[in-house]
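Here the complex is missing a single protein chain, while all its other protein chains stay put.
For chain A:
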Amino acid sequence: MTVELFIQYFFAGITYGIIYAIVAIGFNIIYNTTGIINFAQGEFVMLGGMISISLNAFFPLPLAIAGAVLITMMVGALVEVSFIRWLKSPSVIRMIIITIGVSILIREIALHIWGESVRALPYFLGDEITTIQILGARISPQVLWIIGVCTIIVIALSLFFRYTMHGQMMRACAANRTAATLCGISAKNMVTFSFMLSAGIGALAGAVMSPVTYTEYDIGTGLAIKGFTVAILGGLGNSMAAVAAGLLLGLLEAFSVTVVPLAYQDVIAITILLLIIFIRPHGLFGRKDAAGLKEF
C-alpha cells in the first residue's frame, strides 16, 4: 500500500470513527445520569441536520446551526420531561422501551415535516469537489471540519465535567444519586440537563456532518447502532474511551475494505459488538469491578 492510499483510508476511517464517537458520547452522558441507554440519540443527530438545513434557508450558516442545536436541546428536554421525569423508579428495560418508542415517534414526525427526500447543508468551505492535499491524498475540507468540531466537543465536554459546577453536579448524580440529592442537587433537573446536553451535541455533529453524509428522516437508527457498539466497546459511561473505541472501529471499517468485500463492513461492527458482550462486557477500557456495581 502506498503512503497516499494509506492516508486516504486513514482519513476515511477517522471520519467514520469520530461520528460514531460523538453518538456514543451522547449515549454515555445520559447513561451516566440515568443508567439507561437512550435509543433516540440517533434521532437527535438527524434533527440537528434537518433543522439546520431548514433554518439555513432564512439565516446564515452559523446562526442556522446554532438555532438547530438550541431547538434540538429543547426537544431533548421535552422528551425527558414528558416521558422520563414523572416515572417513579422505573425499571431499566421500561426506560429503554420508552426511548425506542420516542425514537420512532421523532422519526415519524420528521417524515411528516420534511418528507422522504435526502437533504444536505452546503459545504462550509468550497464546494462538493474542493479538496486539499495531505501527503498526496486528497481530503475534502468538510472532513477536517467534522474532525475539528468533534474534537472541540470532546475537549469542551471533559473540561465541563471536570471544572464547572454543573458538570460536577452531574458527575455527583452519576456517582451516587442519593448522596447527591442529600447535598441539595436536584437529580431530576440533572437528568433533564443531561438529555439537553446530549441532544445538543448530537445536533451539532448532525449539522456538521450533513454535507458529507446527507440527512434524511431515518438516518438515526443506523447511527444509533454504530454509536451503541462504540459505547459498549469503550465501556459504557466513559466518554474518552468512546472516542478511542470510535476511532478504532472507524479505522477497522475503512481498512477492512482492502481485504474483505465492502458488503461485510457492517459485519465487522456487529462481530465486535458480540465479541465484546461475550468476552469483555465492561468494554475495552472499563474496569470489571466497577461494571459489577452498575445495574445495567
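Going forward, contacts are C-beta pairs under 8 Å (C-beta built on N, C-alpha and C of every residue); 3 or more make two chains touch, one makes a residue touch a chain; residues count from 1.
To be clear about the criterion, contacts and distances are computed from a predicted model.
Going by its UniProt record, the hidden chain of the complex is named "Extracellular ligand-binding receptor" among "4Fe-4S ferredoxin-type domain-containing protein", "Extracellular ligand-binding receptor", "Beta-ketoacyl synthase chain length factor" or "Drug/metabolite transporter (DMT)-like permease". Within the complete assembly, A:V212 is the residue of A:V212, A:M240 or A:L284 that touches the hidden chain. Considering the full assembly, A:A254 is the residue among A:C150, A:A254 or A:I276 that touches the omitted chain.
Chain A residues in contact with the hidden partner, per the touch definition given at the top, are 5, 8-9, 11-13, 15-16, 19, 111, 115-120, 127-131, 138-140, 209, 212-214, 216, 218-219, 222, 253-255, 257-258, 261-263, 265-266.
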